[in-house]
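Every protein chain except one is present and positioned as in the full complex.
Entry: chain A
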Amino acid sequence: MTQKRISKELQECLTTPPAGIKVNLVDEGNIHNWNIVMDGPADSPYVGGKFQLLLVLPTEYPFKPPKINFKTRIYHPNVTFDEHGSMCIGILKSDSWKPSSRIPNVLTAIQQLLLEPVPDDAVEQGAAQKFKEDRKAFDKEARDMTKKYAK
């Protein structure tokens, strides 16, 4: 059941991916690990950047949510600014995940998170504080980091 669902979702993402997103498998023989390349959305300080993400589908998928990490560093209140790039996003939390949610929904939710950070649910307190207190400085920092890491 899991395999069929994942194959179908993968097929959808390969043929008609959400705008600004490219999907391929890390290893052709394993449909549980996906490489995602996400363009920084226009109207965000991440525009022009290409962000790599790793999406891992657990064996219990879709009853358990997928795990997604930023492989490219990103200056964002809801993503840890380190090699893990762990993300805090409502749709992926195990108590709000719904088995009927689809990966394209998750990916667009992440794009939305880049457009609209949620500083009250932050994992990077410094970035969150800057975002709330000095939006211009935050945008500049985010642009600089995008240029530095996401080219």
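To be clear about the criterion, a contact is a pair of C-beta atoms (placed from the backbone, for glycine too) under 8 Å apart; a residue touches a chain by one contact, two chains touch by 3 or more; residues count from 1.
Just so it is clear, contacts and distances are computed from a predicted model.
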Field: Listed names "Serine/threonine-protein phosphatase", "Glycylpeptide N-tetradecanoyltransferase", "AAA+ ATPase domain-containing protein" or "RBR-type E3 ubiquitin transferase", matching UniProt entry of the absent chain
entry: "RBR-type E3 ubiquitin transferase"
Statement: Note that chain A touches the absent chain at residues 1, 4-5, 8, 60, 62-63, 98-100
